[in-house]
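The other protein chains are all here in position, but one chain of the complex has been omitted.
Entry: subunit A
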Amino acid sequence: MSRIAARFAKLKQDGRKAFVAYVMAGDPDYDTSLEVVRGLPAAGVDVIELGLPFTDPMADGPAIQLAAGRALEAGMTLRRTLDLVRAFRQQDDSTPIVLMGYYNPIYSMGVETFLAEAKGAGIDGLIIVDLPPEEDDELCLPAARAGLNFIRLATPTTDDRRLPRVLQNSSGFVYYVSITGITGAAAANAARVGPEVARIKAATDLPVCVGFGIRSPEAAQQLAGVADGAVVGSAIVQELAAGKSPAQVLDFVRALAEGAHRG
């Protein structure tokens, strides 16, 4: 069983919702970033989404854009991101890590090389924002063959006609994007998201986590309450941007995790 499947099975057994935390690899620098990532499991994070820095994050808002800029400025690359995962895995062999980013750095490295390195480093899944189902043969299918989950975004524009296409070849979990828009933008609305999650769950056995627009423990609780888990990214990244120490950032993460776990 993959780490992701094992983690969601355990959560289900415990009757708990998942808390998924996003941080940008290498933000603001490699060492600080590694310290934060290493602290996430103890802060209550069930699944780590690790951002892969890219110069042109077209689906992300200012918080993630700036985080990517800081990481790149400090010399972060895809290879260093894999190093960071290897370092994390020396201490933690059970918390799933999902790499989230854009296709070009992976394409530039070469898909087969990347998949072998990623698997070896201890990455469990991929969320590649600019690879819709129409481009599955690029990375999704090779990733599945390499034993990595390919986690797909479903969005408010994914109608019933399209949903089967999105779910086909998806694995790990489904990431429901709560709003039409970029990361860190409008606030998610649990009353509106609930029926959407139910629609997706009717079509798949995979867990469904909700992200985009969740900024507080209360929101994490509400959104996790109508799904299998909640994802928070921009709000955490902004704590780092504000110059908070890793310990302070992890306190903020802990509060969010407790919120999600109450959901």
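The rule we apply is simple: a residue touches a chain if its C-beta (ideal position, glycine included) is under 8 Å from a C-beta of that chain, and two chains touch if they have at least 3 such contacts; residues count from 1.
Rule of thumb we're sticking to: contacts and distances are computed from a predicted model.
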Missing subunit (named according to UniProt) among the choices "3-isopropylmalate dehydratase", "Membrane protein YqhR", "DNA polymerase III subunit delta" or "Tryptophan synthase beta chain": "Tryptophan synthase beta chain"
Hidden-chain contact residue, picked from the options A:Ser33, A:Thr155 or A:Gln238: A:Thr155
Absent-chain contact - pick from A:Ala87, A:Ala144, A:Ala185 or A:Ala255: A:Ala185
Contact residue for the chain not shown (choose from A:Leu78, A:Cys209 or A:Leu250): A:Leu78
Contacting the left-out chain in the complete assembly, out of A:Ala74, A:Ala87 or A:Met109: A:Met109
Contact set of subunit A toward the excluded chain (per top definition): 53-59, 61-62, 65, 72, 77-79, 102-109, 129-135, 152-159, 162, 166, 177, 180-182, 185
